[in-house]
Every structure is written in structure tokens, then in C-alpha cells.
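Partial complex: the chains shown occupy the same locations as in the complete assembly.
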Amino acid sequence: MATTTMTMAKALNEGLRRAMEKNKKVLIMGEDVGKLGGVFRITDGLQKDFGEDRVIDAPLAESAIVGTAVGLAIRGYRTVCEIQFDGFVYPAFDQIVSQVAKLHKRSDGVYTMGLVIRIPFQGGIGAIEHHSESPEAYFAATAGLRVVSCSTPNDAYWMIQQSIEHDDPIIFCEPKSRYWEKGEVDLDSPPAGLFDAIVRREGSDVTVIGYGSSVKTILRAADTAATEGTSLEVVDARSIAPLELDTMVKSLEKTGRLVVVQEAPHMASIGSEIVAELSERCFYSLRAPGVRVSGYHVPYPPTRIEEDYRPSVDRILDAVDRVMGYES
Amino acid sequence: MIGEELVQLLTPEGERVAHPEYESTLSGEEIFGLYRDMVIVRRLCTESTSLQRQGQLALWAPIQGQEAAQIGAGRALAPQDFTFPTYREHGIAWCRGVPPENMLRLFRAVSNGGWDAQKYRHSVPTVVLGNQVLNAVGYAMGIQRDGAEEAVMTFFGDGASSQGDVLEAFVWASSFNTPVVFFCQNNQWGISTPMSIQSKIPLYHRAPGFGFPGIRVDGNDVLAVYEVSKRALESARVGGGPTLIEAYTYRMGAHTTSDDPTRYRIDAEVEVWKHRDPIERVKSLLVREYRVKTTKFDEVAAEADTMALKLREDVLAMDRPDPITMFDHAYAAPHPLIDEGRREMVELGVSGGSH
């Protein structure tokens, strides 16, 4: 097993490179993805190696980036669109919801909407407004789309390749605050299917589910909880839509207690969905109601105070205490 | 005729006019072919309207008045070209070989599309105004990467010309010099909104500001539309980049069968345009210049009637789909919520689940 250590940013870069080598129809398109390599350098060096025809510096218009990728998909290309930051995906919302999500259906299966929309999402980098949002629920709620998120370099490396190979359109959410963190990458085989959840840490008292940047925060909370005698089982959802519920149900049947963590506000969110689904599926196992730890219901705050907006170890532990407080 | 420099090769009276840059290259037989196409799509339209009135269609979007614009453009296309329509391009669909009954699947509300878009090289209808114009530019980017000698033609209306997507498409087409022809049918109305609210000046003027040529053609003159389209497509195929064609025409009927145009426009306007009927002027030409006999015209009328009859039969035979088909092609790959939905529907006894 060939493994190597790299950052998530590099793992994404290598994953993209491998996908482009494998399939000549794979293109990259976005703002500043060429010479600059994207503002996060995820596409660094790719234009140099694959040319301007395959790594396309786009004019500044997100609706057009996605809208032309749709046409390229109809022509048989697979475009990886880079949206520069989460808060700039909304100009493309119409194309995503009305065309990307629906054209396979509308064409009676004739068109394959094999395209990937990469979005650096969530906060934690001290940026200005619109650079720290969590728009995943909008896409998860849209039939026709799939939404995934990586939390480790290994997942990043494999999930981006699996997404590009997949025939349905995929919203690929990258936790930008984790771009520079290093991890082992297995170059030979993927850790799991693209739509599988993974138990990141086994535990017995409370199941804590999250994705993207939250996974690491939850793992840190689990460390602390362990020192206090509470055993958390940490599930990385990985696939946000569809959710892989079996792994979650199995965990809950063991623990009977559920906390869901996300940076998005809780209203009509992935957290709501997980709690609603598991409340039904695990009705008899649940010893406490599922509880969500989320961003607050306010526009993303100025980032000097973002760490009080994002779910912190403290807030997760607080929620753990709350579910532990129910009689069983 | 309509002010402004506008390419016209045939007057409303069916007399040829010279144009400094364009001349008709079509033989009498070919012109007769265009006449036939226009008569057939008009018949398709009247039949569909009557099917709608009889409750057999949920809706119909008529093209009366726009036949020359669509047939002229549609017949200028080469087989390898690809087209991106709105919901109103029945004439284009006809030229691409889409069977009429397929066109009506959308309007009978049994499909959101209706035909095999790759087979006919004619995309499925786009209802969200402007979306398809960007998709067309993307397709054209694919042509460039394939090094193919093909062009894309995409259609939109005067109303849709105000949408950001259409305008962004102009930016992209210019930047990448894509092989795309933007074909705007300015039929003067976007539902009840007159052209003057979308733009104070002719739409084709927009193109030069984005760095490519725009041209206005008499959209009721099939010969002119054909030549203008042909040249734009040829230029696109060989690297000449995009062109905006504004086909100046008129929506003779209602926006759709749900619409009541008497609320917002005056009869006199419609009357004026009756004199510019796209079919009549070609007929005049055919009679005068090519001595086409009444019997030939009667044959076309008969052919159109036969088509209409078959269309009616086909439509009536289009059954309500099995509800479980709503799960087909929502995704290309297996999806748990699709499986769950199918299972629930079978349990509810709504569908045999045979699909």
C-alpha cells in the first residue's frame, strides 16, 4: 500500500491531476484556476500541464461557468467547475437547480450530467463576508443533485476522483479551513464508496455526526469527553445527499443518543434531516432526542467572532451533556 | 418596411428585393420546400391549439406568424449542427426531424422533454428563459475542443434578451470565439410586455458592444432568414465566432393558450402584421415567379391535414404515464431516496411497479 503524506489542498490537486490523466474529457473551469492555480491553489500547475483548453480561466460569471459546463456535459465533456467561495455560488443557483439537476430527467436519460461543482465551504479562515458560508442544504434539498464533503486528505484525493467518474452531478464541498492540514493518503485504493458514511472513532455513549470541517472538531470533543468518562462515537457523514443512514442507524442503536454538528444554521438543514430521519428509524433506540449544534440563525458574522458562531468543542460537549442528561 | 436596416429579400407582397450583401441562393423547388414546411408547422399549430381547446393538451404555445423565422433558420442548419430551443421552437424541431407527436408530449404533460435530443441534435425544451443560451455556448466550447466543423444555434425571445444568462452568454461567446449563432425571435411581445420595455433600441445592436456582429433580418421573410442564418452558421463552423441574429417578427396569436392578448394589445397591430404573413408572401412568389400550380398547394394542404390527423391520433393515444415513471432518470446511478419512493408507491398501490 503506497501511502504518502500531504495537505488536503495538495490531495485535491493530485486527485484532479489523476482524473485528468485518466480521461481526456475531463476539464476544469473557474475563475483564476489557470496561472494562479485558484485562490487556494487547488488547481496549481494543471493549466501548465494540461493546457488552456482543459483548464479554463473563466470570465467572471458563475451562472456562465455552470451553464456552459452543462453544454459541455451534453457534448460529452466532464467539467469540474470551481466556485471561488461558497458565497459566490448563488449566481449559478438557477442553472444548478433548473438545468444541472433536471436535465438528465428532462432528456429521459439521454443526457448525462456528469459534472462536479467544487465549493470551498464553511468558515474558520478569518475572511470577510460571503467567504465562510455553508450552502449545502440548498443543494441537498434539490432532487437531481448529490452533495458530498471530504474531511481528510485521503478522502479529498479519492472523493474528487470518484465524483468526476460519477454520472450524476455532484456538489463537492471542501472545508476550506482544513486545506492546509496534512494527512496520509493511500494512493492505491479508496477508503470507501463515495456515498458511504465512515465511523471515525468508535464509542458507546453518544453518536456525534458531522461532515467537512466539523469532523475534526468533533474528534477533539471526543478526546475531551473521553477524559471526562463519556465515550463518543464519531460518524463522518461524507455524503450529505444522499445520506448513508445505515451506518448512522447502526451507531445509534448502540449509543441511543444523537448529536449532529454543522456550521450551517439549524433551520431546514442537513442536521434537521439527520435528526428527523433517525428519530423515525431509531424511535425505540433513542434514549434522548437528537440534538443539533449549528451555526446561529444570523448572517455569517464578522470573523473576529466567527469561532463563537461555528460549533466549538465546548458547544458540542454541552450538547453531549444535554443528551446524556435524559433519563434512559 | 420596418425602418432600421433589416435584411429583406422578399417584400410582404412576395416581390424580390435586392440587398447589397445577401441574395437568395435557393431554387424554386427549394423555396417550395420552405413553403411546405411553413404550411405544415402552421397546421401543426392549429391542430395543437384545437387539441388544447378540447382538453387534450395542458397548454400550447403557438408560432403563428413566426414560421418563416423558424423554418428559415431550421433549414439553414447542417445535419451536424446542434440546436438549443425554448418551448416555442416547433418549426426548428420540425426541421431537425423531431416527430410532431414528440413535440406534444411536453404540452400533454406526459413528459418534461419529449424527444431524443442527441438523435435529432435538438436539445429538449428549456422553459426557464435564457438558461439554454449558456448551455449552447458550452456545447460550442465542446465543438472547439473536438476540432469539429459544427455550429450551435440557440433560440430565445425578445423578453429573454433581458436575462443575465443571455447577456453572459454574449460575453463568453465573444471571449472564447465559440461557434454559436444566437437566434433571437423578436416577436414584439413577452407575454404582455411589449418590446419597448426590454429595450429602447433594436436588439441586434447589443452584439457589437460585446465584440461580435449583430444583424436584423425580416423574420417574416423566409428567404432572408435562410440566407442570413446560413452565412452565420458557416462562419461559426470555420472559426468565425458568434453572430446575433434578430429575426424581426410578430406573435400573431396568444402567448400560450392560457393567455388573453386582448387585455394588453390592440387589434390594429395584429391587423398590420396580417399583411406581412410569412406564408402568403412565399406563395405569391411561387405563383408569380415559378408558376406553381394550385394543385401543388393543395397537395401540401392535404399533406398537412394528414400530418394533423396522425398527430391527433398519436396524442390521443398518449396515455397517462405510470406514476412510477417519475422515478426514472431522476438520477443516472442508484439512489436510496429513489428506491424508497418507488417502494412507497408500490405499497400505496398507485403503480404496478412494473416499470
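By letter and in written order, the chains are A and B; residue numbering begins at 1 in each of them.
Operating definition for what follows: a contact is a pair of C-beta atoms (placed from the backbone, for glycine too) under 8 Å apart; a residue touches a chain by one contact, two chains touch by 3 or more.
These numbers were taken from a predicted model, which means no experiment stands behind them.
Per chain label, the copy numbers in the complete structure file are A x2, B x2.
By definition in this document, only the chains that are shown with their structure count from here on.
Chain A and chain B have centres, each the mean of its CA atoms, that are 41 Å apart. Contact residues on chain B toward chain A in their complex (touch as defined above): 84, 111-113, 116-119, 123-124, 126, 128, 131, 134-146, 152, 164-165, 168-169, 171-172, 175, 328-333, 335-337.
Residues of chain A that touch chain B in their complex: 27, 53, 56, 59, 61, 63-64, 67-77, 91, 94-95, 98-99, 102-113, 143-144, 146, 166-168, 242, 245.
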